[in-house]
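Comments concern the structure below.
A single protein chain has been omitted; all remaining protein chains appear in their positions.
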Amino acid sequence: MGRYIIRRLLQLIFVVFGISFILFTILSLTPGDPATLILGEAATAESIAAKRAELGLDDPFFVRYFSYLYNIFAHGDFGNSYRSGMPVFKEVFTRFPNTLKLALLTITISAVLGILFGVLSAVKQYTWIDNATLAFTLLITSVPSFWLGLMLIILFAVQLGWLPVSGGTDSIRGFILPAIAGSVGYMANTIRQTRTSMLDVIHSDYITMARAKGCNEKTVTFKHALRNALLPVVTLIGINIGWQLGGTIIIEQVFTISGIGTLMITSVRSKDIPVVLGCVTFVALLASLINLATDILYAYIDPRVKSSYTK
Amino acid sequence: MSNTNVNTAAERNFTAEQVALMKQQYKKQNQLVATWRQFKKNKMAVFGLIVFFLMVIVAISCSFIFDYETDIVEQHIMERFQGFSREHPLGTDQFGRDILKRVLWGGRVSLFCGLGAVTISLTFGSILGAAAGFFGGYVDDVIMRFMDILLSIPETLLAISLVAAFGTSLPVLLCAMAVGQIPKLSRLVRSQVLTLKNEQFVEAARCCGTKNARIIFKHILPNAVGPIIVNCTLTVARSILTIAGLSFIGLGLQPPNPEWGAMLSEAKVRLIDYPYLIVAPGIAIILTVMSLTMAGDGLRDALDPKMRH
Partner (left out) sequence: MAKNVLEIKDLYVQYNCDDSTVYAVNDLNLTVADGKTLGLVGETGAGKTTTCLSILRLLPYKVGEIISGEINFMGEDILKMSDDHMRNLRGSEISMIFQDPMTSLNPVLTVGDQIYEVIHLHNSGMSKEEIEKKVDEMLELVGLPAERKTEYPHQFSGGMKQRVVIAIALACQPKLLLADEPTTALDVTIQAQVLALMQELKEKLGTATILVTHDLGVVAQICDDVAIMYAGTVIEKGSVEDVFEGENHHPYTVGLFNSIPDMSEDTDRLHPIDGLMPDPSNLPKGCKFAPRCPHCMDKCLKNEPPYITKETHSIKCFLFES
């Protein structure tokens, strides 16, 4: 088991380097002069030149890349924001808790409801429940999460006044509508995957065998079918968490939540490259780590995978 | 081409390879017809296809019916926030512009973006996937590793990075939408190429010399085309959602462009006082994406041999 974990960690490190390299390359191709951006248009040519030297902007590409990496690993220094001068790390970390709360709530809603509807739909295949669920899934795949968010605001916040218009407050009330809006896309693919897995499993021989032993339908569904069907769903949820972290941007904008998403948007608009790079790399890294954790978890819960690594 | 023709052809001393070719063509024609017949059975899929065609017609005819400057962009402050009327079936927005006309033109924009994104991802995805599958070995490893890394970056973030670096011009946006879809497509093309690389008729053709390279293309395409079209249809749907999202947060198409996401972003500002502004663009997005998804899913089911019974 340990060997599997180590192997995956090495893969992760490779992927992380790859991600940082790609992102660094893309963002270093941004036209415009960071020094001018920081010092303003009125700055003198000397001060600009001095600033460029300070930031190492005239160094060749690979020198800049490796010094960037070095700063991260040696000092935990992701650079400073062009706009505010504050360390990127600090900017990201002060806003991360809100994004995390939103992401966790969103994933919980999408996972729980997704699995529920997926199982229901599979067990009641060919009935109206199955058709209704499939239609529902199709609908929510096509609805943009931000539009749903706006509609929810109109209904619950403006008309009914039950929940606040903008989120990001300390209480969880501020996160409910954003989480619902953001969860629909992931709910749809969770429903689909759960349904497909369940259908596959339900038609297996060992399910007929379980019935032949005298098990009632409830036992067959939960003890035998679900435990097998959920295995691929676990992997999917892991992937969803990663994508969810990237997708909070739009929801944060709709509900004015001060999170990493809003930070990213302001940074892109103001060409604050270090912050953009820091945000995107941070989220991508987190997504990869979660994928790794999911894979390891999967290896534990599927006896077939587990035993192939613990001989 | 009926089966009897093929058998008599064999009797007439055609080469074994020619007979194989004719059998393959017979299978291909049959496959196309069978797929269409199966597709037709799925009412939702047919509905989706019809809606999509209607949208294409509307999108094309927009430039003939409306004039961009006067109908879409020009502001008539005196007429703003009007409700439904004969002159403005969906009302007017905060700048007095007719919402119906803007939504219809927005369809043209969205479809264009979707098709543009698909073209880019199809081109690069196919080339990379085919190269990886065909050459194998080192080339395959490098390309697939690269795809894995691209897949590890959440799609929205990748798009935003590109926009951050290169701005919100149309080519950049198309690339931003396409780049997230390339890994999936290249993997699809690669697996098709790998399967077909091992088929016997490719071996046979190769033995007969390079003039049969044309035959190789004629064989590879019919089998690979199905899943790729499904992928492209669903890609167009995803791209439309992506561009709407990007425009909504201001990192996509900018106002006064009547892109649906941009319209929603403008409507958000007036949300509390004039909530009706978000209805039309939202429904337009839902309808478009839903019809494309239905058609794509229907096609996928029609191609799947397991579903045929």
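Note that the chains are named A and B in the order they appear, and that numbering of residues resets to 1 at the start of each chain.
Basically, a contact is a pair of C-beta atoms (placed from the backbone, for glycine too) under 8 Å apart; a residue touches a chain by one contact, two chains touch by 3 or more.
Fair warning: this is a prediction, and the values are worked out from it, not measured in the lab.
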Of the residues A:67, A:131, A:159 or A:204, which one touches the chain left out of the display? A:204
Where A:51, A:101, A:192 or A:224 are the choices, the one touching the absent chain is A:224
In the full complex, chain A touches the hidden chain through residues 126, 204-206, 208-216, 224, 227-228, 231, 301-304, 307
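Keep this in mind: only the chains that are shown with their structure count from here on.
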Can you tell me which positions in chain B touch chain A when the two form their complex? 145-146, 148-150, 152-157, 160-166, 237, 241, 244-245, 248-251, 261, 264, 267-268, 271-272, 275, 278, 281-282, 285-290, 293-294, 297
Applying the document's contact rule, which stretches of chain A touch chain B when the two form their complex? 14-15, 18-19, 22-23, 26-27, 29-31, 138-139, 141-147, 150-151, 153-154, 158, 165, 242-243, 245-247, 249-250, 253-254, 264-265, 267-269, 271, 273, 276, 280, 283-284, 287-288, 291
